[in-house]
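Quick one: the structure is below, questions incoming.
The complex appears here without one of its protein chains, the remainder shown in place.
As written, the chains take the letters A and B, and residue 1 is the first residue of each chain.
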Amino acid sequence: MSPATLMSTATLNAVQPDRERPLPLPPSVTPYRGLAPTQLGMLAFLASEAALFCTLIVVYLSYLKVDQNGPTPAVLSLSLVIATTVCLLASSITVHLAVKSLHSGEHLSFIRWWAATIVLGIVFLLGTAFEWRELIVRHDLTISRNLFGTTYFTLIGFHALHLTGGIVAMLAVLGLTISRLLSTKSRASAELISWYWHFVDAVWVVVFSVVYLAGR
Amino acid sequence: MATVVRELELMPTAEPAHARSILSGWLTTVDHKQIGILYVVMAVCFLIIGGCEALVIRCQLFWPHSQLVAPDAFNGLFTMHGTTMVFFVGMPILIGIGNYLVPLMIGARDMAFPRLNALGFWATLFGGMLVYFSFATGGAPALGWFAYAPLTEHTFARGPATDLWALGLVVSGIGTTTAGINFIATILGMRAPGMTLRKIPFFTWTILWTAVQIVIAMPPLTAILVMILLDRNLGAHFFDVQNGGSALLWQHLFWFFGHPEVYILILPVFGMISEIIPVFSRKVLFGYEFMAAATAAIAFISLGVWAHHMFAVGLSRPEGLFFAVTSLLVSIPTGIKFFNWLATMYGGRISFASPMLFACGFLSMFLIGGLTGIMLAVVPFNFQLTDSYFVVGHFHWVLIGGTLFGTFAGIHYWYPKVTGRMLSERLARWQFCLLYIGFILTFGPMHIAGILGMPRRIYTYEAGLGWEIWNQLSTIGAIIQAPSFAIFAYNLIASLWKGKPAGDNPWDAWTLEWATTSPPPSYNFETIPTVHSRRPLWDLKHPDDPDWQYE
Partner (left out) sequence: MELLLLAQVQDDMCMFRPASPPAESIRDLSILVLAITGLIFLIVEAVLVYCIIRFRRGAAGSEPPQFYGSKPIEIAWTAAPALIVFLLVLVTARTLWEVNVQPPEPREGDGALFVTVIGHQWWWEYQYEYYNGQKLGFATSNELHVPVDDAQLPRPVYLKLKSADVCHSFWVPKLAGKTDLIPGRTNHIWFQSKEPGVYLGQCAEYCGTQHAKMLIRVVAEPNMDFEKWLANEQRPAVEDPAAQKGKAALLAQSCINCHTIRFPDSPAKGTFGPDLTHLMSRTSLASGILRNTPQTLHDWVADPQKHKPGCLMPAFSVNEHDRALMVGYLSTLR
């Protein structure tokens, strides 16, 4: 029985000194072994983000093939996007390796893998920017051109925005690590950011399948 | 390397020095108790503003063809009244009460993310100010609080009011979502030793499910509001029907948010009532497990009922029937809760201090609101009742008879804990009587007006249809209700000085928040207690007959 429980019994006994029967003893208390509050917070946040992206995807699907004129998903360049997707998927692997290095205390290795993740993320964003330039300039597809333009730029744009947010967070962690301000607390935040990164990746897998595979 | 510091356990007592202004203390606080108070104070201010908007509406509708208010001014008034009451009164007041109580109830020192908590409050307030700024830019948005497309498109709503409305709700929506995240992390991760999820106070359980609803339902609203902003400002076509956009898609997505929203507005109230009725009946809550399961069932089912707000849009018969079935189903767990409350009272020793007075007001009124909801779920009946004053009567009945009465019960119950003073019972009884009578007189006749064919959201009506008397009764009821809010506000403020000192546990209640001082110190508890049952203080008072033997 834990000391805390014994103490409370003693207190109880002290309060009722003239009882004949001994007072009932409470059951033992098992310590909390669940996720930390910060981890729960990140998961709840990711749930809200999932709801957001579900809405955007539902809207995209609702408007697929509704357009009578203007560019259709056929104008999307599969080869470029496959390349950027590979970068993003690779970045999930690198961020996983980074967190692993962090847990095993390999400081330099963490910095390398973390930086690699950031670079791959930036490459993805550059690829998206290039793709958008092609679509806008060559194919005359803008957010106001037709429903495809509206839903495409909104969905891909929201994803890119979230990716950018992740990159900014990662840069902050990178800066703190390099300037040796990293503490055990930041170890936890690095792991949480990696969860976010995996989530944004998973969202991309769905978006990619819906927009570039199923929808074309 | 810096040493790891577990912030929460060793937070220093933040006693503000007298030199530092009290105001800057409040402006920069991250203490859940102060943030809770800020939320509630903000909500009460918006309640008064929204109430004034309602009074003008009722005055305009007193006579047919009244010219008190111009058409679009009226349309802006009912839009702002609805938006204010839902987003800047209902949700904030419940989030505020939850913020104050949840850490205390689970034996924690603060919420999981104190700074995020503060951000949530200020975002909500800023969002409200953005929405209200529309009055200064040519008039409030005249869209109705659910803003059906394509009324929100630039073609039909030319001024900046719609943009301010959408942007304000995006900002406050982000604040609300962070509150939901905070509650989930706190309740799941920071409970006192021994407090398993099956032993948390019922209010905490309902806040947990409210937070789940918030996290699932708010983001779709944020998404569609951003879509409106894109439509209006970047030429997107989401709800631009002339270019292939869908008006119906807005309705589906809005109500997918909108229905869980009303459960967000009532679940915490169910929790508060479930704390109050046991204490004032001197009996444990009957059927905690079934109540808990019913709450979870309500949370799940409510995600599948949204189209009952849209029965008249031309749904197919199977679609209509599906949503009728889910809407009727959700009444079963709600009924279970009701019967459990009655069973708690049965065989008890009931005292009618103000919290219990309001709780009984809640019970008697929410029953009716729930029953008119059942009427509305019956699709063919809905074809006549929807978009009429019957619906206005119904939702005000559940929101005022339910949410507001329950919230008043909660505020009267916990005010002594928050301030260390008792509220005036005399003023509370005046408030209750005026509110109860005024509320029934305001919203009862609306059900009849709806059955007589009066649609909603009309700035005037024809004479000779038999609607005048019901409108006049409603207005008189509103005038009777109005002073009750003034009495409430006065009671809240005056009791800070004139209220009887409360002590730690004036109601002889059993949950952990009553184990601290009134008001609690900034660190909540000197030592985090270990609990063994749902009523830790009952266990301390009755060591021979503790709850954990029976749970």
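Quick note on the criterion: a contact is a pair of C-beta atoms (placed from the backbone, for glycine too) under 8 Å apart; a residue touches a chain by one contact, two chains touch by 3 or more.
These numbers were taken from a predicted model, which means no experiment stands behind them.
Put simply, the missing chain touches B once the whole complex is considered. Screening B:Gln34, B:Ser281 or B:Gln481 against the full complex identifies B:Ser281 as the residue touching the chain left out.
Only one of B:Gly36, B:Gly50, B:Gly90 or B:Gly320 touches the absent chain when the whole complex is considered: B:Gly320. When the full complex is taken into account, the listed residue touching the unshown chain is B:Ala312, out of B:Leu68, B:Ala312 or B:Ala494. Within the full complex, the residue among B:Gly304, B:Gly348 or B:Pro483 touching the omitted chain is B:Gly348. As for the chain not pictured, it touches chain B at residues 70-72, 75, 142-144, 148, 150-151, 155-156, 241, 244-248, 281-284, 286-290, 312-314, 317, 320-321, 324-325, 328-329, 331-332, 335-336, 338-340, 342-343, 345-352, 360, 363-364, 367-368, 371-372, 374-375, 377-384, 386-388, 444, 447-448, 451-462, 465-466, 542, 550-551.
Here, only the chains that are shown with their structure count from here on.
Spacing of chain A relative to chain B, judged by their CA centroids, is 31 angstrom.
Residues of chain B that touch chain A in their complex: 1-5, 112-113, 116, 177, 180-182, 184-186, 188-191, 193-194, 211, 215-220, 222-224, 226-227, 230, 234-238, 243-246, 249, 253, 530, 532, 539, 543-544, 546, 548-549.
Chain A makes touch with chain B in their complex at residues 4-5, 8, 12, 15-16, 19, 21, 23-24, 26-27, 29, 31-32, 34-41, 44-45, 47-49, 51-52, 54-56, 58-59, 62-63, 66-68, 142-144, 146-147, 150-151, 154, 181, 183-185.
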